[in-house]
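Here's the structure we're looking at; comments come further down.
Left out: one protein chain. Kept in place: all the others.
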Amino acid sequence: MELVKYILGRLGRSLISLFLVLVIVFLLMRLLPVETYYGDRTDRLTDETKQAILKDLGLDQPIHIQLWNYLKDLAHFDLGESITYYAGKPVWSIMAPKIGYSLRFGAASLAISLVLGISLGILMVRTKGKLPDALGNAFILFINAVPSAVYYLFIQFAGTKLLNIGMLYKEGDISTWILPVISMSLGSIASYAMWTRRYMMDQINSDYVKLARAKGLTDKQIMVKHVLRNAFAPMAQNLPSSIIFTISGSLYIESLYSIPGTGGLLVKAIQAQDNPLVQMLVMFYAVLSVVGMLLGDLAMMACDPRITFTKKGGSR
Amino acid sequence: MKRTKLLAMLVCIAMVLAFVAGCQGTDAPAKTDTPANPNTPANPDATPSVTPQANVSDETELTYLFSSDVTDWNYLVATSNTPAMYIDSLVEYDYLGLCQPCLAESWTRSEDGLVWTFKIREGVKWMTYDKQEYAEVTAQDWVTSAQYILDAANASRLADMMFTIAGAEEYYSKSVAGEECDFSTVGVKALDDYTLEYTLKAPVPYFLSSLTYKNFFPANAQFIAECGDMFSTDHETMLYCGEFIMSNYVPQQIIESELNPTYWDMANMHITKITEIYNAEASTVEPEMYLRGEVNSCDVPTEQLDEWLNDPEKYDMIRPCRPSFYAYYYMFNFYPNFDEKYEPENWKLAVNNVNFRKSILHAFDKVAMVEVDDPYNAEAHVQNTVTPADFISAAGVDYTQLDAISQFANSTTYNTDLANEYKAKAIEELTAAGAKFPIIIYTPYNTGSTYDTQRVQVFEQMLERNLGTDYIDVITEGYADTDYSNSTMRAGNYCIMRSTWMADYLDPLSYTDPFRIVQNRTNFIYMAEGFCKVSDTYVEGSYEGKDGRYYYDIVYDNMVEEANSEYVDLNKRYDLFAECENWLVNEMCMVIPYMRGGTGYMGSSLMPFESQYAAFGASSGRYKYQYIYTDGINTEEYYEAYEAWQEERAAKIAELDAAGKVFGVDY
Partner (left out) sequence: MSNVMKKMNNMSDEELFRFIEFDSSRAESTAYSGYSYWKSTFKVFMSKRSTRLILYFLIAILLFTFVQPYLPGQKSPTEIFINPETGRQYRSLQPNSEFWFGTNTIGQDLWSRIWSGTRTTMLIAVIAVASSTIIGIIIGAIWGYVRVLDRLFTEIYNVINNVPTTVLRMLITYIMKPSVGTLIFAMCLTNWVGMAKWIRNLIIIIRDREYNLASRCLGTPTRRVIVKNLLPQIVSVVMLDIALSIPGVIGSEVFLTYIGLGLPVETPSLGNLIDEGRRVMMNLSQTYQLVFPAIVVAAITVSFYALGNKFADASDPRNHV
């Protein structure tokens, strides 16, 4: 029960920070110049037309009134309509269809990278100093050393030629999934493998492992039951965030393969100075991050019973 | 403890599941209507305007990539869309650039040139996105669109383009002010279903050509009323009366356009479907896709040209781009409004000295500059005038070859000896005037564009090498892409800067726009000392300048005004305009035109000389007359066709000239 109270309290407090975030971004966006709204004929528009455009967009009023109007609409769950990006479309309807795509690709790549990454990490620990460990290290090195922009493009160009498939993602054609998912996974496979190896190495030197060995447990048992679990705790915290943030998509890969996901939407919205859309996206990401962090803490708690967030007597 | 842990786990799992499930709800595939094959084959008996060549493909569908999405489909409001393939205009331009009937079958002009009457084509249908007939296109539809644009509540960016029509400006002003206004005072009338009449404020020799822009596109009143605020937000809230119907549209994903089964000129349509796929990385991916035959068009990035032109296989698939009507020029700033450390006062002294400006002109290697955009045909793209060649002609003589301007237009301005002569003169005069050397030339550039960054480096090194760093000091500063023009050009925050202009209609007046005070927000030639009068308070006939003072009696504007008032004898009109231009670019050297657009190479399955051709308006967005060629057009085929096209056009124009017709009005 204490935990439920803790969760509710934390979510409640998050509302305040969410509100602050929205106000800050709202004010920051209003610092940008209004000329963007006039379109590419700016130089030829009369002042009257410019005034009419601003009025149409609701930008002719003082900032505090604009903010008040925004908050009022928000209280009625009205997120507003896009003003420049897709003029007239409700902002949520721009975002909603894209989430599915990013989520599916993200989830596929997350699953692959978790399984492969952690397995690779364990393998490397068990063969420390031998060939598989060296190869694994070489792979991690390569992924970290070569900027991803370079090998993404290479995978697309060479991969599609090799598999003899179209260069772009096509709905319903499963073969066009392979390359984007591989590209998305490579980085996180390397990072999961690296951290698994690092944490497990840290754990292997600890006394409880020596004890377990002395008790006659097999290496496998020690690894899976004791070491991995302890090593997993720090990673568990970031896991929910990773899952949730697959929704935000991968800007570069989605761009390359024409995947209609959410990647890059925020960049585009800011460039177009589409205030309602930016607000919606910022709110959306903020909520995701609040939830992700909460889940992360809970996950960590679940993995390691020694960790608590609720106040215990005697602690500070 | 144990229970807490379990609970935490459960909450965690539940939340993740709920989230995933929630998202899957929105996950359903987008509704895609695949209508039955509607492609009515083109009438085989009709003779196409251009004889197709041997390698015409059986394929009738095109696939493109696009990287910047159309953000507002409302053609009566936004400036960024190209709806020409969806909506037809009153007139159109054929592949030779001659005006042809389109939705107007014929037209007449009153004696005084003020009243234009159009006979509207009968039986043209408004279609919905799912190919249902909605209504017939009638004269009233042009009245509707005019009224829509001039209604301030719609915040149309095109309103000022209607102001050639009698009563339009007054109506719009009242509408902005929120006053009662009566549309019957505006000179657009539907006399009956098929007769449309425009009454102009003053005779406009180029009126016909301005009709191809979208502010003169029709719109259906009933449909607008039905859609309300949602009019033209996507393919379902648009009506179509042009070549194509947008059958599917998902923002940032796909645009599918299918041939309009009721299109009035079906005989000339050879393409049945156009699929455009969104790809933000198009410039990277597109060339490779074109090579593999996955798309029908690509731009070859300049940095890859060396490779493409040296690889025989790739070379055979690409061709030069067709020259466009974009004029690129460097302009001097007479309103230095930048940081003290770049010495704006010193620049003001320098820029008002004609010898200084000319020393820059002659030290400016135009070919080297064009090379950034097109390293292989640089010389062909150099242009000394603002108005490009082939834009308009007077009695058989191209505008750039008129006596007033031809000598300069055909010269080579890059001459370091001459530059140093002018430099010596300028040093003498400027020293006397108290200027400090070296003169700082503050040059902002756009960091978002690779080519702009390269250009500014060429610019700096070229001028400093040719004129010496004891004379000038080019200082460059990068600005982010988004607000680039506003924070630099429009603010007067530069010394010399690159800019561009393209005509809106077929008249030399269009190319004077950027330099006159009336429409001027990017350069400040009206402030040039000795060529204007200025007052701190309002004077009859004056305009407020960027600095808040009032300018009148501006030499250049007066010259243009005089040329513009000649609307009877068009040959004389063009001569007068040529004189204005000669004064601007040659005598006074206020701007340095250096390049004509359409640089570089591209790959395409279409033959550029089959398409509708006009320097302005929306004609180039249509697909009428065009065939798809199996293996693309290569450079040889391109030049061959280019020459044939030039001959054909010249012959046709000569024929019309001989018949006593006047360019721009009669053809």
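We call the chains A and B, going by the order they appear; numbering starts again at 1 in every chain.
The criterion applied here is as follows: a residue touches a chain if its C-beta (ideal position, glycine included) is under 8 Å from a C-beta of that chain, and two chains touch if they have at least 3 such contacts.
On a predicted model such as this, the values are computed, not experimentally measured, just so you know.
Q: Considering all chains of the complex, which shown ones does the missing chain contact?
A: Among the chains that are shown, those touched by the missing chain are A, B.
Q: Using the touch definition up top, pick the residue from B:100, B:128, B:173 or B:482 that touches the left-out chain.
A: B:482
Q: One chain isn't shown here. Among A:193, A:209 or A:233, which residue touches it?
A: Residue touching the chain left out of view: A:233.
Q: I'm checking contacts with the chain that's been left out. Which of B:101, B:261, B:375 or B:468 qualifies?
A: Residue touching the chain left out of view: B:375.
Q: Among A:13, A:72, A:130 or A:220, which residue is in contact with the omitted chain in the full complex?
A: Answering carefully, the residue with contact to the hidden chain is A:13.
Q: If you put the missing chain back, which residues of chain A would it touch?
A: 10, 13-14, 16-18, 20-21, 24-25, 28, 31-32, 141, 144-150, 153-154, 157, 198, 202, 205, 233-234, 237, 251-252, 266-267, 270-271, 278, 281-282, 285-286, 289-290, 293, 300, 304, 306-309, 311, 315-316
Q: Hey, which chain B residues sit against the chain that's not shown?
A: Touching the chain left out of view, chain B contributes residues 284, 288, 301-304, 306-308, 310, 368, 371-372, 375, 445, 447-448, 450, 453-454, 456-458, 461, 476-483.
Everything below uses one rule, namely that only the chains that are shown with their structure count from here on.
Q: Whole-Å distance, chain A centre to chain B centre, using C-alpha means?
A: Here chain A and chain B have centroids separated by 40 Å.
Q: Which of the residues in chain A come into contact with chain B in the complex?
A: Where chain A meets chain B, its residues are 2-4, 7, 32-33, 35-36, 38-46, 48-49, 51-53, 55-57, 84-89, 94, 96-100, 103-104, 107, 153, 156-157, 166-168, 171, 240, 243-244, 247, 252, 254-256, 258, 260, 264-265, 271-273, 291, 295, 298-299, 301-302, 305.
Q: Quick one: in the complex, what on chain B touches chain A?
A: Those residues of chain B that touch chain A are 1-2, 4-5, 7-9, 11-12, 15-16, 19-20, 23-24, 26-30, 65, 71-72, 74, 77-80, 152-160, 172-173, 176, 229-230, 233-234, 250-253, 277-281, 284-285, 288-289, 292, 294, 481-483, 485-487, 490, 513-514, 519-522.
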